[in-house]
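I have placed the structure first, in the form of structure tokens, so that the comments after it can refer back to it.
The complex is shown incomplete by one protein chain, all other protein chains being positioned as in the whole.
Naming follows writing order (A and B), and every chain is counted from residue 1.
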Amino acid sequence: MDLNLYVWRQKDKDSQGRLEQYKAYDISPDMSFLEMLDVVNERLIKEGKEPIAFDHDCREGICGMCSQVINGVPHGPQEKTTVCQLHMRHFKDGDTIYIEPWRARAFPVIKDLIVDRSALDRIIQAGGYISVHTGGVPDGNAILISKKDADTAMDAAQCIGCGACVAACPNGSAMLFTAAKVSHLASLPQGRVEAAKRVCMMTEQMLKEGFGNCSNHYECEAACPKGIKVSFIAKLNREFIKAQF
Amino acid sequence: MILDGKIPSGPINEKWDRHRQNLKLVNPANKRKYTIIVVGTGLAGASAAASLAELGYNVEAFCYQDSARRAHSIAAQGGINAAKNYPNDGDSIYRLFYDTVKGGDFRAREANVYRLAQVSVNIIDQCVAQGVPFARDYAGYLDNRSFGGAQLSRTFYARGQTGQQLLLGAYQALSRQVYLGKIRMHPRTEMLDLVIVDGEAKGIVVRDLVTGEISAYSGDAVCLCTGGYGNVFYLSTNAMGCNVTATYRAYKKGAFFANPCFTQIHPTCIPVSGEHQSKLTLMSESLRNDGRVWVPLKKGDTRHPNDIPEEERDYYLERKYPSFGNLAPRDISSRAAKEVCDEGRGVGPGGYGVYLDFADAIKRLGEDVIRQRYGNLFEMYERITGEDAYKVPMRIYPAVHYTMGGLWVDYNLESNIRGLFVLGEANFSDHGANRLGASALMQGLADGYFVIPYTIADYLAQTKPAAVKVDHPEFKKSMEDVQARIKRLLSIKGKKTVNDFHRELGKVMWEYVGMARSKEGLNIALKRIPEIREEFWQNVIVPGSGNELNQELEKAGRVADFLEFAELMAIDALHREESCGGHFRVEHQMPDGEAKRDDENFCYVAAWQYKGDDKAPELHKEPLVFENVKLAIRSYK
Partner (left out) sequence: MRFVENPVGKKIAMSVTGFLLLAFLFIHLIGNSTIYLGPDGINTYAKGLHSLPPVVWTFRIVMLIIFALHIYFGIKVTLENRQAKPNGYAISKNINSTLSSRTMIWTGLIVLAFVVYHLLHFTLQVTQPHFITSKNLDYLGRPDVFKMIVLSFQRIGITLIYAIGLLSLMLHLTHGIQSLMQTVGLNNERFMPKFRLFGLIIAVFLLVAYLSIPTVVLTGVLKA
């Protein structure tokens, strides 16, 4: 199939970017979306043009590196799927596709479709962990955790840190990302000890990084490739209220 | 030269404890005077960086991804082994040790493997304390599952995302130290050279992948935790960015590369769908717990799999290996798949695929149980192939997955270059010629959490802190070399893209240095690789400049190193005139097609020394001495 692409091109952080039109020819439905871009890039290089820069690494939907807004939806039209796992069989011959980078003040564009997501790292650094040293810990089975709690923690811990929630949020809020980590650790007895401090530190860091506030649009949940639920935001809110007492 | 692995004396179960007693310590007040460079932030790198920083050392950590959390350890699905014996099914440290040595086809260093089995139990405790959400049973205890190459359940797991959860645990520990100022994190920064001063590793040269700036960092020791080189095959289950550059650059600076031909082909990957394919996707081996592997009995049977009656199916793993069946080790399962496909009984487009069928398991356990166990894998399969594996058997085929070879290290994980430590998949590891499932995560974390914090102190205690600074001429020279190479790559302006060359190299490697190797084939590879390399340096096109984010330039540098490294692999494969584990030489097989090891002549680690671009590398041997296990034919029948 042939496709008509509009891709965001931006030389570097300080340049003005714009959408440019490209054609993709002979795309097989078995290709992944990124393989389609590979094909376009190979052609651009051979034509002496600069290829489209985009972040990607594992290409199996787990590293969280790929980050493209396809036709207005972070990670594209397929539910619970990262761009790298999106396959071209979901498009038709002649389709027009808009490809843009994540957009939020806290995610400045570095080049083309690549943005700087280090703000998410700094949210984790502010408290997204249990302060345990290597060594000197009790036996794994000394801490009993109900299956329900372990499952809830795992549901939240699945977050791949791609930032699609921020990209989808009309307010550029990182609430779902923050809530996933807060909920993961707060669901486990080991994580309760620091729960109050953690939720305060992480939400404050979110503000410092220039993310917006959550106003419960829930666009994040729709965009999340791991299907992380906004009920974890409610849990974060609960944790925050608990932390006040 | 005969290499000394510095294996401590004494009974195997006391070696590590005794050794730790003998290692020198750095006193707490002095630790803050030392700086350690850690390259790579996967399980080994992140756990090492965090543990070292916790002890008080200053750590400079580097990764090429935009965040430490994205290292490829994250993609490990199935689980992590530990000799906890929670299920009471007869596991012990010795048994995990034995299974690993046997699984590695007796080409691993006994003492290292025993230590690995010993600390495996600490890893689980550590990860639980960090909040890794391992699966629990209804009473709240840790749950276990079985895995290929073992007859008991010793694998801990967190749904199908164990690697991710373990890595996030280590990443969080690392993040905590970043917050405390003990780790300086350098994401989007790629190591391009190792700097050696007076025979000791004292720093690295890196390229800032955003600005293109080349800079140097000095330290008192360097830890390479840069993973494996599976991408030399172009198509592998490794992430797109995985590369050999860091370890290969160290090799060119004098570090020995050990057993480069030991590569693991994973049996359960999604088959290739076409030329456009950029990488292969692995399906967790845990699928083999409930799935049955089969191909049609008849050649070229193009019927729909559900229309092929039971008696016309060949469940070849169950037939050939009755006691292990579908759980036969990876190398054996992979080769068996290749065999049946070579016979013309493969399925799917191109005939390179076998069925992994869940119909029986669904009948026995119900679709819900299967969905609970493997739901995310089935979803992933459907996303990629568009097929519903609850209704149609999956199609799988082997793919390059892990590389057992790596830089040679001694018992302290120190390479032959003083001050250069190599951890995780990047070292030649504890896995011998083949790695068992759920053991890579174990090794990465063992090295990072529980080995390096002890052994590095012994080296540091013998060095003066911050003795070398980046103004040393060696740094300047190294930076100039790196810059010259980048300039050269950019100046070629040829006609073929980096990917064209990489793909070409991959085809040669898969064909001749892949699952089954022959003298003839390896010689073809040794002829073809330099040809491709030569053309690369004449005809590659790398657009853009060096002073900006330039992904083609990054790739070009990596592929240039693969093009040299591939030759080393082929040389090693050619020299090892035996079949063992992942290394199968068609000349050396049993009458029934099983691997034929040659313990008489090849029971050693082959460590290669770089002698110059135009000279053959020199082979050094570390003899493998087995005092605690009997060398036996590795039978899984």
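The definition used in the following text is that a contact is a pair of C-beta atoms (placed from the backbone, for glycine too) under 8 Å apart; a residue touches a chain by one contact, two chains touch by 3 or more.
What you see is a predicted model, and the numbers here were worked out from it, not measured in a lab.
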Mind giving the shown chains that are in contact with the missing chain? A
The listed residue (A:R59, A:H87, A:R198 or A:K229) that touches the chain absent from the view is A:K229
Touching the left-out chain: which of A:I52, A:V83, A:A106 or A:I130? A:A106
Since one chain has been left out of the picture, which residues of chain A touch it in the full complex? 6, 19, 69, 71-73, 98, 100, 103-106, 168-173, 175, 199-200, 203-204, 206-207, 210-219, 221-223, 229-231, 233-241, 244
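Everything that follows uses one rule, which is that only the chains that are shown with their structure count from here on.
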Residues of chain B touching chain A in their complex? 47, 50-51, 54, 65-72, 74-75, 84, 86, 122, 124-131, 133-142, 158-159, 161, 164-165, 168, 171-173, 175-176, 178-179, 185, 187, 210, 237, 239-241, 273-274, 276-279, 281-282, 379-380, 383-384, 386, 449-450, 453, 495, 497, 499-500, 541, 543-544, 548-549, 551-552
List the residues on chain A that touch chain B in their complex, please. 11-12, 28, 30-32, 34-35, 38-39, 42, 45-46, 48-51, 53, 55-65, 78, 80-81, 85-87, 89, 110-111, 114, 116-118, 120-121, 124-126, 128-135, 137-141, 143-147, 150, 153-154, 157-158, 160-161, 184-185, 188, 190-191
